[in-house]
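Only one protein chain is missing; all other protein chains are in place.
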Amino acid sequence: METFMTIVAGILLTIGTYLVLSRSLLRIILGLSIFSHGAHLMLLTMAGLKQGAAPLVGEQTGTYTDPLPQALILTSIVISFALTAFFLVLGYRTYVELGTDDMRELRGENDE
Amino acid sequence: MNTIAMSEILTLLFIFIGTALSLLSSFGFLRLPDVYTRSHAGTKSVTLGLLSILTGAFLYFWLKHGVISIRLVLGITFVFLTAPVAGHMIARSAYRSGVKLADISAADELKEDLEKMKQENKESLN
Amino acid sequence: MKFTDTILQTATRVLVMIILTYSIYILFAGHHNPGGGFIGGLVTSSALVLLAMAYDVRTVRQIIPFDFKRIGAFGVLVAVLTGTSALFFGEPFLFQVFAEVDLPLFGPRELATAVLFDLGVYFAVIGTTITIILSISEDQ
Amino acid sequence: MFQWLLLLSLSLLSLSVMVSIYRLIRGPSMADRVLALDAISYHIIGIVTVLTVMMDTQAYLEIVLLIGIIAFLGTIALSKFVDGGVVIEYNRDE
Amino acid sequence: MSLLHYVILTPFIFALTVPFLRTYLRNIHTGWFVIFVPLVLFIYFASHLTLDIGSTPIQHTIPWIEKLDIHFTVYMDGLGLLFSLIITGIGTLVVLYSIYYMSKERESLHTFYIYLLMFMGAMLGVVLSDNLMVLYVFWELTSVSSFLLIAYWFQRQNPRYGAQKSMLITVTGGFFMLLGFLFLYTMTGTFSIREIIDSAGQISTHPLFIPTILLILLGAFTKSAQFPFHIWLPDAMEAPTPISAYLHSATMVKAGVYLVARLTPLFGGTMEWFWIITVVGIITLFWGSFMAIRQPDLKALLAFSTVSQLGLIMSLLGIGSLALHPDQSMNAMLFAGASLAAIFHLFNHSMFKGCLFMVIGILDHETGTRDVRRLGGLMSIMPISFTLSIIGGFSMAGLPPFSGFLSKEMFFTGVLTAYRTLESWVILLPLAAWIASIFTFVYSMILIFETFTGPLHLERLDKKPQEPPYGMLLPPTILASIVVIVFFFPNLLSYTILEPALRSVLPPAMLGLENGFEVNITAWHGWNTELFMTLGVILFGILLYKSLRHWKGIYEWISPKLSLNHLYDRLLEGGENGAYRITNLHMTGFLRDYLAYIFATVIIIAGGSLVWQNLLTLDTSQNAPISIYEYVLSSLLVITALFVVISNSRLFSIIAVGAVGYMISLFFVIFRAPDLALTQLVVETITTSLFLLCFYFLPKLRKEVERVRLRIGNLLIALGVGGTLTAIGLAAQGHRLFEPISYYFEESYTLAGAMNMVNAILVDFRAFDTMLEIVVLFIAGAGVYTLIKLRQSGRDAK
Partner (left out) sequence: MNNLVVFPILLPLLSGISMFFFRDRIRLQRKVAVNGLLATLAVSLILVGMIAQNGVQVLHIGGWEAPFGITLVADMFAALLLTTASIVSLACLIYAFHSTDEAREKFYTYPFLMLLVCGVNGSFLTGDLFNLFVFYEVMLIASYVLLSLGGSKIQLRETIKYIAINIVASMLFVIAIAYLYAVVGTLNMAHLSERVAEIGQDGVITTISLLFLLVFGLKASLFLYFWLPGSYSAPPPAIAAIFAALLTKVGIYSIIRMFTLVFYHHPEVTHTIMIWLAALTMILGAIGAIAHWDVKKILNYNVIVSVGFIVFGIGLSHADALSGALFYLLHDMIAKALIFILGGAMISIAGTHNLREISGLISHHPALGWLFFLVALALAGIPPLSGFVGKVMILQGGVEKQFYSVVVISLITSLMVLYSVMKIFINGFWGETILSEEEEKSTGRGILIPGSILAALIILLGIGADWAMVYVEQAVEVLVNPSIYINAVFTQP
């Protein structure tokens, strides 16, 4: 399962990377979103999967899944949410202000 | 037959009814000709299937562990309340965004109203 | 072209109450069940978003006449000050205490300063989310 | 046996999700896709519920209601988006 | 702090008071106050002349940066004293001269004197420091103050150009010299020149020895304007003339000479040292004298002459260093003579060149030009200046009865010695020296006779010329008289200055001498080769001078494109253009390129490390089992994500990404993470709705009409990144070496009163993270608000 999920996370990272490299700002933001999903999945996978019950004390089984990576991912999710939100609005403002979402047109002149 | 086995059977029964409904509705979803007909499959039977599954789970926890799960009851209520509203909103948006009815449809009762509305809209713009 | 969303608005009135109750539950249940301030805050925000979608931004502003940025800042302050208060007792920053308290109505409950901290998170999340959504909506 | 049957149910529900995803991709109209999304979310609630029974834990029951709320919100938002593009109006009466 | 420390610091301290002088005593020329600094210091140094400084140097240490073994150690021996005397003596005269030269009304005198004092202190620091690092500190300070002084008239283009050039070249040398010093430190473990010289024997076999020589000489050569680094000196002539007289002929350019002399005991015995210095010196001598002839600007002529004379001194030091060579011990005294000549000529050069510069300054000041083609026949109007220039010029040409004759003769002896003791092809050395001397003669004659004799064209001059005030004539007169006096009584210097200085260059102990040298300079050595060479110089010199018009054309053969100046300009310009091109090549401003570079680096370094360390492993033994629905869900996840790539519909991509998020949350459910699933669900919803809110306005996603090559490139990069990260992941999880620390959190109920471990971690164990996380969220919210509102309010205001 872990191996499999690592590969799945890797595929997500690949897709995210590919999207991030494209020209459209929206695709870039979407790509970053997918990239961070991949990262979170990777973090969860790295800690070991399905090793026990959900980390709630009182669950019947004696062993629990490692709760620490879950807390980390939670933090990371919130942070990437904040980043995505800001980035999105930035993209929106850029479009309103500069009239394009094509990164090629957002290069900026060299002598500015 | 003890209560546990009974609860399991009951649960399975409900869950399988739900699963079957869901699966059926998805095939309906696949097969039906236009968005308005599909919306029936997409909202009504799926909702029923889901409610059945939820009831199954509720019965499972009730009968097996003796726990009356408020969350599940709340969930059932919520799904029950929201599903029709959602279905209504989708169908309405589909109609207003100009999705055509399938050729086999018998009547379009809202057509006149929509035309009138569009007319008014034009006038108010002018 | 105006369409009245009577169905939606009617449903919303009921649903918002359900969602808000649920969010409060999730906020306080977080210590023992999945949930917590963050999710609670987000759920509350979604109730407000539902309100905004069914009605409009102005209505939401009328219902909750606060500056949401300040609510957010207030939440952060609550969280930070919860941590800081430990300093006055000579404990390390963010030292949390919990105790079994016999409350008059609820029976024996566990009270933890962590809940206060979670409350800060809750407000910060509401403030931020609604600020973001309303800012964008108002711009259009 | 119980577990096995639940697994079967899960697989069938996954199949439903797949079918709905076909609709999501095919369209043809935007409303179809919203509809598909709505259906998917209900399927997912079903999956989570079955998983809850399968793992014999109440830990995921919060998710059931939450997906419900979210699915509803999402459907409303998307259908408003499809409808007029504006999801949240500043002032309806204008 | 000893007195000597204060002596070095006095100019700096006094410099701080200069702005106040300028503010409160405007009516008196600032120079009248400043002049006391060099004067008092000169008297102080002169008082040491009576002591036997050669055998008992003064040495004091105060710690500065002890950790780096940098101590502010002052050390005054004969060499230091000689330089100090020149610095303060000529300094006094230059300040006196500047009082008349620099107008107190028009010029910003305070900056001038601040720079001048700063330079003076720095120069004293260079020649009196025992610690290489402290020496370096002062060395760079001289470069800086020279930079400031050259660009004193910074409104004009040429001074700025000259200043930049001099700084670039000298600082380059300085930096590499610093590296040389660090090499020395590595070899000897100390920065103290004394201690390094004491360990001279041990380091000559060190592999860094030759690089050290090269690096240090690079510093010395750039500072002393040796070929091919001499090009900055003519451009430095844009400085006010007192500065040219002081820095660029008498003192600063001699810092390199000082360094070579100072380090001769250390490196002197090696052939590399001898060859590099001698050859570079001779080439500089030759080239400088050759180029001086063509200069129409008198100051440029003097600049090239300075270059050439510095080459002369340098080559003498090179030859003299052979005295320390173990194979040449029987000729040691002969070579020592060359070193003596170097020191003697250094002294003489400071005198006559200072004098000449001041005379040129007078000419410039009185006529408004220094162009030799416009000048002429000034003899009758400015007789005193004429006399002074004859004394200086003849001394420079090496004619009797002036001091230059003596040192020139000794120079010939030196090069002849080198020829006689080494191989026969070394005859090139005396030959080059002799030809260079002829050129020297020629340009000296140009300097004197083209300006003062011949027809006078008053109409070509900006001003009506007249003798300057006596105050202005006094400094060159003093220098000129020293030139004459030294010729007749050279041994006045022998015991007081030259001999102690020579002891520092060639320590008698190293030569196996008990009592040091007998320095005895005489004008008459009989009819020897040197005298015939001098006669030849005069003969051919006069011939060449008279026929100047006929052979001057050869300068035209030298294409300006081949000149070093041109090379320097091209280097700067080309460097700048090339740099611009290189920068533009990779700094395209296109986000895709930047990200591609970053990802490529990740692939190369992290992936490279994986491959190189052979870590591509797969260990599935600890894996949990997989169920069918998990396969289905994963493939759905991947397919949905792939559709984002393919899709052209904005809305559909957004929804698909949302779907990916939901499926991730489903995985969270499967992997027993209810809190995560909850959070992911809500967050995903809100993100998706934000996408919808923001991107309503955006145009339809265009089909990416990228070039195929670019797309393949992107694909490869993406696969590379994904592959690398997956591979590391696989390697890492087949490689669990330790039990995670999480067992602790299973006690969350007893420790934190929480059944939900994840929540306990979030609000208690790692509440700090959560606190900051909401800070992040809050900042993002406020940021969104500012993003949207700030422009709006700006619009409203309009």
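For this structure, a couple of remarks:
When the chains are written out, they are named A, B, C, D and E in that same order, and each has its own residue count from 1.
Keep in mind that, in the parts below, a residue touches a chain if its C-beta (ideal position, glycine included) is under 8 Å from a C-beta of that chain, and two chains touch if they have at least 3 such contacts.
Small disclaimer: the values here were computed from a predicted structure and weren't measured.
The absent chain, not drawn in this view, touches the displayed chains A, C, E throughout the complex. Contact with the chain not shown here comes from a single listed residue; of E:K104, E:R160, E:H206 or E:R420, that residue is E:R160.
Remark: the omitted chain is touched by one listed residue; of E:G377, E:P400 or E:P740 this is E:P740.
Residues touching the missing chain, restricted to subunit E, are 63-68, 133, 136-137, 140-141, 144, 151, 154-155, 157, 160, 163-164, 167-168, 171-172, 175-176, 178-179, 182-183, 185-186, 211, 575-576, 579-584, 586-587, 589, 591, 593-595, 597-598, 601-602, 605-606, 609-610, 613-615, 725, 728-729, 731-733, 735-741, 744-745, 764-769, 772-773, 775-776, 778-780, 782-783, 786-787, 789-791, 793-794, 797 (touch as defined at the top).
One chain of the complex is left out; on subunit C, the residues touching it are 69-70, 72-73, 76-77, 80, 84, 87, 91-96.
Counting the whole complex, the residues of subunit A in touch with the unshown chain are 13, 20, 25, 28, 32, 35-36, 38-40, 42-43, 45-48, 68-69, 72, 75-76, 79-80, 82-83, 86-87, 90-91, 93-94, 97-98, 103, 106, 108, 111-112.
In the analysis below, only the chains that are shown with their structure count from here on.
Path length between subunit B and subunit D in the chain contact graph, taken as the least number of steps between touching chains: 1. Counting only chains that touch, the fewest steps needed to get from subunit B to subunit C is 1. Chain pair with the most C-beta contact pairs: A-E. Among the other chains, the CA centroid farthest from that of subunit A is the one of E.
Farthest chain from subunit B (centres taken as the mean of C-alpha atoms): E. Each chain gets one centre point, the mean of its Cα atoms, and the points for subunit A and subunit E are 49 Å apart.
Chain centres here are Cα averages; for subunit A and subunit D they lie 21 Å apart.
Touching of two or more other chains is recorded for residues 53-54, 56, 74, 78, 82, 85, 89, 92 of subunit A.
For subunit D, the set of residues that touch two or more other chains comprises 13, 15, 30, 55, 58-60, 62-63, 65-66, 69-70, 72-73, 76-77, 80, 86-88. Taken in their complex, subunit C has these residues touching subunit D: 2, 8, 15, 19, 22, 26, 29, 33-35, 39, 43, 46, 49-50, 52-58, 133-134, 137-138, 140. Against subunit C, the residues of subunit D that register as touching in their complex are 58-60, 62-63, 65-66, 69-70, 72-73, 76-77, 80, 86-92.
Remark: subunit C residues 32-34, 38, 128, 132, 135-136 touch subunit A in the complex.
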